[in-house]
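Only one protein chain is missing from this complex, and each of the others stays in its spot.
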Amino acid sequence: MHHILHIKNGIVIDPKNGIKAEKMDIFVKEGKIVEESEIDKSQCKVIDASNKLVVAGGVDMHAHIAGSKINTGRTMRPEEMRMVRQIANKFRATVGRVLLTSPAIGYEYAKMGYTTSFEAAQPPIGALHTHEELDAIPMVDKAALPVFGNWHFVLKYVAEKDIEKLKTFIAWAIERTKGFGVKVVNPGGVEAWMYGKNCRNLDDEVPNFGITPREIITSLIKATEELNLCHSVHLHCNNLGNPGNFETTIETMKLANGFSNDKRQVLHVTHVQFNAYAGSSWRDVGSGAAEIAKYVNSVDNITIDMGAAIFGHATAMTGDAPFQFTLHKLLNARWCNKDSEIEGGAGIVPIMYLPKNPVHALQWAIGLELGLLIDSDKVVLTTDFPNGGPFTEYPYVMAMLMSKKMREKELEKVSPFVQKAANLPSIETEKSLEEVIHMTRDLPAKILGLENKGHLGVGADADIAIYNLNPNEIDTSNDYELINKAFRNALYTIKGGTIIVKDGQLVEEVWGTTYWVDATKNVDMKAIEDDLNEYFDLYYSIEKENYGVEEAWIKNPTRLVMG
Amino acid sequence: MATKKVICTFCGSVCDDVEFDVEEFKPKKFCKLGRSKFSKKERIKAPMIDGKEVSYEEAIQKAAEILVNAKKPLLYGWASTANEAIRLGVILTEKVRGVYDQCASVCHAPGTLAVIEEGIPGASLGAIKNRADLVIFWGSNPMEAHPRHPLRYSMSAKGLLIKGRNDRKVVVVDVRKTKTAKKADVFVQIKPGYDYPVISALRALIKGEDIDVDEVGGVSKEQLKELAEMMKNAKYGVIFYGLGVTQSRGRDRNIENAVKLIQLLNRYTRFVIWPMRGHYNVVGSGEVPAWEVGYQYAIDFSRGYPRFSPAEFSANEVLQREDCDAALVIAADPVAHFPKESVKHLKKIPVIQIDPFPNMTTLVANVVIPSAVYGLEAEGTAYRMDGIPLRVKKVIDTEYWSDEKILEELLKKVVELRGE
Partner (left out) sequence: MVKSMIEVEVISGRTLDQGATVEEKLTDEYFKAVNYCELNEEDYNTLGLAEGDRVKVKTEFGEVVVFAKKSDELPKGVAFIPMGPYANQIIDPSTDSTGMPQYKGIKATIEKTDEKVLSVKELLEVI
């Protein structure tokens, strides 16, 4: 372990602190970034970062990395697990093509210079399993987002218009699941799936509850804002995957009107690529990204992440169970489904994105369009791993966002359908290196409410990545191959002050922390106690006292108390 | 209070509403199977090497030596221990370049093979108790293998949409009229080994096709048509399947076909299928290696990375081919439960056993390490048959080491002996 570091002469990009490719020294002590005056230069290890890019470790705010559906995905797809990445030696053996084993996830993020990753959808009753898998992922700091949009308590309180009880319930649920915030997946639609139906529109009625997705989303935003959670509602929209759905997405985004928060967005809409289709069928499907971009750019309280599609193998795995059944029928593919107590559901289907397939090529284009057309302050780079593709392809996406030339070359390889159905061929925008670093570091950290991540200011966690790039010499429009290559293998990855990767190779294994949010201070649990007892007694299959995760069961928890 | 609420660690039902009187050492509310687990029984008294009592440290040292010196040790069992121990076991197997296999390989692994072929459209037990108005037990006899399952989750369980036994229809498909069949509304008797064609016939009938025979597998066309109608008209149906299909001719193909049937039914109504897992944490013994190394069972590490091949690396295959030169058996009894062809080899090679209770494997083990009983004397995480995680409790103090502790020390010793 290296407690005291002096990263010397690096070219730092730290958008949060206004540092744009400046030569600067960084000092690390006891896992934090500190002032130079705190370091005893005779005691420290010097890293010569001359002419190299120094940035904060990447923050992946939405990936499916841990929990029952990820593991069922692995089980169903031994063809995915066969690719050998590493033979066991000082480190664990790792395998996986796009799907990865838990140790592989940690190692691959580390090699790429990413140091934080969030599990995007945690089934509440399965929370302990999610934490067991998170605890099996080395290197990165992590957290999980429990899913609320089809949970019967939520549906009940929305129907009763009881925001106070909804708030209390959210606080109870996040504490029990040791989760991080309010994730919502196809609100109402998964409950409808229990009857073979779905809620594709905001005003479709949820069977037996007499409420609509519109009401669910609005109530959850209200409750989350009143609870002042560090992260906003994180939403997977209704009508995912259907031509014409971009309209549902914009209508959904309008639900954020009237809410505001000083520190962050009030609504984060996730993997928008899958919800950005125009047209009325798979024949005339097109890109709705421009319309969505226009809307997002016009408001200041919404953020999104791309959910970019990458050509190659992928696995569709979401809590959107009815969509997964649709996908199974469409592709005649293998299909896993899990209806879960009175909380929601999930589904898994193996998929591929082929460049010559018109629809896949369109999806690929749309992901990039969102990244290009939306203000860099409002869009985070993700592939909704593994739904859009591997997270190890983030460098590809970064390079594409910065280079029109690279996009032109790629466009030559894909289905010509994209020329008329997508905007990508006509987009001139080239994001700068600062913007792309912003979209992968401090912006996701801000969206999540993690003050000490994603930047290199004094007090930040010493999660640092050094790349073989000189920002002052590189021509991001033309040197796309160098960019794509450089971001795959960090020269150094530093996690909490320890050097874990050198020249793209693992040098040390560390274990990160699991963040969870405690919002119980400002609510009175008694208000929902009777409801909890009733539902557990009648509708759950386990005792209320056995529900949830105790802190002691998590290897290295960090409790974030909401004031 | 002497009576504590505990979580049963016998079968895959993992009932968490049962009680235990710590002073009287008495189980309450349990079924016969759980009661047997939570009663005083003969224990392995102390660690032993070749029948001679030794300390834990000495036994672990010897076990480590056996594993490190073996070219290809088999580490088998895992279904009746907690995830914390299983994870160490997987890492240990990787370290000693051995083969990891778990009890499902003689139980429900064919279901895993079917998941690989087709996926699995399933549900948690709570979703089923709340919604299922048609419950089919196929090749499964819960009255003898999961006695409280019918009460808690399936036959007479009450829930959101189902207020009691009369709100649902129960069907049993089996080769004999089991105790469960006697409680069903409909019993469909099939000839042993004919599940596959019966399922195919149902698929055809549900699609609206006619079958041009009078009976399939001993089941009349009339009965098949009735069953097909029941399934199509259910609002939410479930097939719980058991060893009747996994251990019979066809094995994984039987389940694959059943999954295809369920896929089809979901185009008409809602239907799910799920295996009746036998042990309280056999699910964990497959889930843990899946996230650690990518696969659920039959995993070989001899090349330094995990390889999955049920035909080559499941315990019975490895033993019958004499392709292992040592074995560590934990929370299982292969000498009692494997065919004699496999047991022959276990008699020849050095065997290490980790278990609370003496069993047939104890009779051939060279090193015996007694462990604490999870759910009674040790705390840990287990996954119920539907994958729901539960933290089983420790309510009794004991001198016995937990499996987790034994494996932790064993792993340390192995690392030391390998000079790492």
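Residue numbering begins at 1 within each chain, and the chains themselves are lettered A and B in the order written.
What we mean here is this: a residue touches a chain if its C-beta (ideal position, glycine included) is under 8 Å from a C-beta of that chain, and two chains touch if they have at least 3 such contacts.
Everything numeric in this text was worked out from a predicted model, so none of it was measured.
K.L.:
By the document's own contact criterion, which visible chains does the hidden chain reach in the full complex?
P.N.:
B
K.L.:
Which of these, B:67, B:145 or B:227, touches the one chain of the complex that we don't see?
P.N.:
The one listed residue touching the chain not shown is B:145.
K.L.:
Taking the entire complex into account, which one of B:105, B:130, B:223 or B:266 touches the absent chain?
P.N.:
Counting the whole complex, the residue in contact with the absent chain is B:105.
K.L.:
Just name the one of B:13, B:246 or B:402 that touches the chain not displayed here.
P.N.:
Of all options in B:13, B:246 or B:402, contact with the hidden chain holds for B:246.
K.L.:
May I ask you to list the residues on subunit B that touch the chain which is not drawn?
P.N.:
These residues of subunit B touch the chain that is not shown: 10-11, 32-33, 35-37, 41-42, 101, 105-106, 109-110, 113, 141, 143-145, 147, 175-179, 181, 189, 192-193, 243-244, 246-249, 251-252, 278, 297-298, 310-311, 313-317, 320, 333, 335-344, 347, 356-360, 362-364.
As a convention for this text, only the chains that are shown with their structure count from here on.
K.L.:
Provide the C-alpha centroid distance between subunit A and subunit B, rounded to the nearest whole angstrom.
P.N.:
Going by mean C-alpha positions, subunit A sits 34 Å from subunit B.
K.L.:
Hey, which residues of subunit B end up touching subunit A in the complex?
P.N.:
5, 7, 16-17, 83, 87, 91, 94-95, 112, 115-127, 129-131, 152-153, 158-160, 235-236, 263, 266-267, 269-270, 272, 286-288, 290-296, 301, 303-306, 308, 381, 383, 387-391, 420
K.L.:
Provide the residue numbers of subunit A that touch subunit B in the complex, in ascending order.
P.N.:
Residues 66, 68, 70-72, 74-78, 81, 84, 86-90, 92-96, 101-103, 125-129, 132-133, 136, 193-196, 325, 328-329, 334-342, 348-349, 538-543, 545-546, 550, 553.
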